[in-house]
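A single protein chain has been omitted; all remaining protein chains appear in their positions.
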Amino acid sequence: MMRNWYDVAIIGGGITGASIARELSRYRLKIVLLEKEVELAFGVSKSNSGIIHPGTQNPPDSLKGKLCVRGNLLTRKIAGELGVDFKEVGELIVIFNEDERPRLLQIKNEAETLGVPGLKIVDRKWLDEHEPNLSREVIAALYAPTAGIISPYRMVYDLAENAVKNGVQIFLGHKVIGITKEAGNLRLNVAVSSGEEPRGRACRQAGSLAGSECTFRSRFVVNAAGLFADEVSALAGVNDFKIRPRKGEEFLLDKKKEHLTNHIIFPLPTKTSKGILVIKTSDGNPMIGPTAQEIDDKNDLSTSDDGLSKVIEGARKMIPTIDGNDIIAYFAGLRPVAGDDFIIRREEKVPGFINVAGIQSPGLTAAPAVALMAVELLKKSGLRLAKKWLFKKHRHPSVHLFADLFSKTRELIKKNPSYGEIVCRCEMVSAKEVRDAIRRGARTLDGIKFRTRAQAGRCHGGFCTIRIIKIMHEELGIPYTEITKRGNGSEVVRGVRE
Amino acid sequence: MENRNNVKERELVVVGGGPAGMAAALSAYENGVRDILLIERDQYLGGILNQCIHPGFGLRYFRENLTGPEYADRFIKKISAVPSIEISLKSYAVNLTAGRYLAYIKPGKMEEVKAKAIIMATGCRERTREMVHIAGTRPAGIYPAGLAQKMINLEGWLPGREVVIVGSGDIGLIMARRFTLEGAKVKAVIEIQKTSRGLIRNVVQCLEDFGIPLYFSHKISRIHGRDRVEKVEVVEVDDSFNEKPQTRFEITCDTVLMSVGLIPENELIELAGVAIDKKTNTPVSAEVNKTSVPGIFVCGNSFKIYDLVDGVTYDSAKAGKMAAEYLKGLK
Partner (left out) sequence: MIKKITCIECPQGCQLEVNVEEGRVIGLTGNKCPKGDVYGRQEITDPRRVLSSTVLAKGLEIKMVPVRTDKPVPKSKMFAVMEEIKKIRLTRPVAVGDVIIANVLGSDANVAASREVGP
């Protein structure tokens, strides 16, 4: 078979692309995933609320609503297979006066139509018992027990790692810049920004050199390019939709406040967003946000003073004890909005081209269901799906030193002394875990942070950054001056005495 | 913690081998304690002093103008000569209980000790950009000043070439001079208060000597740059720290150093149930070095933030004495 010739090429290594890749890896196909950034999950999938929504707050006839409910079920199964931590914490949509009750009941009805299980209206007495820090002003809430939390980037990394194990090829630093029709297939022109890898790892980068261009040919192409799905679609000649970023600013609180709430707390949703929430995250830090603001620049990930005060105000309305001094980190994410719903369809104009675009919230939750739908569309377009006799659905989970009991820690350290070398003091991450993360594909400081939590604690890398840079230097064999926060241009060290 | 039966018992355990821990251990010894374990997570004793290569230490205690490493060296020599003080390096304390069971990790093993008395001398960490809520992007090039100090002085790395420093605390001032001497351009120090938080001598010898402008009553309102810092927005503030929008201006730079204060590191004693003041992260205490749990003492920068190391040494010696007296009282 020709090199760079594939059955399916997936553009975009976020939760959507990674889910599709893993789903397709069950079949006897040659699959490639192309991602423009130096690591996976550096697009929308790295900055969101991490909620596996139950399916409430969606119009009952919407595609996103249906895929969300289904995705919630599937995520549990996949998380189990991959060893990703999924916690079912439940959510409360709270109301402050009787005028709001009809809307709450409407949400309940709509969600039940979509098939969201276990919903009930809970009263003040229930709330006193189950959510003691909730504002006294709250009179009732809709309780949705199936809401969960997950680490969004870890889900992407683990899906991708498993897909690679099942034969998918992933090329990082590969940006699709042209799509043309050829007899029987599509040709992708790709600009390469990352050089060849010094060592073969889980996610192998291309054999092509930085600064060059190369070509991939594939019978089918799936566009899962997130914020840039409109531009990628336009490359193929389909330009009937535009993606408008909707910014959301989020603020993380110190892990000491882990038990601030027992559930994820929502106000009544507005037309464009679910409102300012008090969120639980899989790493323990509570989070407050997100804002919702239409913007033009797809690269604008800045946070603002205004966003901060809106979020604090919104969050304190529900949990009055929240204190701005507990904020240890913040970020902004951009929802890729193309109208009111997801756009998942075959493009008749360009046979073999499938758009998976406008994957706004709840795109993280819906991803596994989106993947099934994409596979279904590929089948309808003529892709033959023959199951592999062996699909390796399990993944050897990553070790986290202090996730378990002390007795286990002791065993780990005995087995491998490098577990006894603490790198990150706030999150208690060992050198071994950092090395593992690099061996599993981390190439940047952010990539290590997302995988291990090192640098994500209250001191923000003050202690561990140097240690991590030294380990990267050793493992990757690159000079200190080439170590980056998140890819080319984000170098951390400008000069070295040598 | 299970397996309590094979846990070693120790009279006194000191956590942290900076000037505080060393002074406390030495004074406990001088006051009669003969079984002392000092654990330090780093490969060397000396704590933060190892990266403070500038002079200005020991003017009171030694009546000499020493650099940080020189000040540390005197205590390292002294403590290494005392056989009753066992020093365990590369040893990271990870858990402490109210019953004074302490777990620590060193390459290859996890150890547990039961201490009759404990002195915590774990120092402090730096406040970050996130804690002062500066708006804007989150590119590479934003460093706590102490981290930058460590990069330059211990690793020989230059973190940036055009630098703006937020906060006029001593660390920020010292780093302004250090960056300048290393060939970088320090474009400004921005201080939100009306006066410097650092010593005047440092304003003179670290800024004025090199013509580095210091803006009082100004703050950085926004950081720009997608991958690496590109510029900052600076704005004057009024007496209640409200921005005066018409005064806004920009400074191009590739680095922002944060020198906006230190926070005592007390997460371990918090685990042990010691009462902690949430605002300052210091132990709630009526008397220097004491905590709400008998037999657990805290000294140095983890008790409160000291400007000068001499004060750390004097007070930490008291902690050693207190622990010695506490141990005598048990007998």
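As written, the chains take the letters A and B, and residue 1 is the first residue of each chain.
Everything below uses one rule, namely that contacts are C-beta pairs under 8 Å (C-beta built on N, C-alpha and C of every residue); 3 or more make two chains touch, one makes a residue touch a chain.
Note that the structure is a prediction, hence the values are computed from the model and not measured.
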item	value
Residue in contact with the excluded chain [from B:Thr67, B:Ser88 or B:Ser221]	B:Thr67
Residue touching the undisplayed chain, where the options are B:Gly99, B:Gly156 or B:Gly273	B:Gly156
Residue among B:Pro55, B:Gly99 or B:Gly261 that touches the chain left out of view	B:Pro55
Contact set of chain A toward the excluded chain (per top definition)	497-498
Residues from chain B at the interface with the omitted partner, ascending	50, 53-56, 59, 65, 67-70, 72-73, 76, 152-156, 181-182, 199-201, 203-205, 209, 307-308
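In this section, only the chains that are shown with their structure count from here on.
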item	value
Centre distance in Å when chain A and chain B are each reduced to the mean of their C-alpha atoms	36
Residues of chain A that touch chain B when the two form their complex	299, 301-305, 307-308, 324-325, 327-331, 402, 406-407, 409-410, 413-414, 417-418, 420-422, 425, 428, 445, 458-463, 465-466, 480, 484-498
Chain B - residues contacting chain A, complex	1-3, 41, 90, 92, 94-95, 103, 105-110, 125-126, 128-131, 133, 135-141, 144, 146-147, 150-151, 154-161, 221-222, 224, 226-228, 254, 279
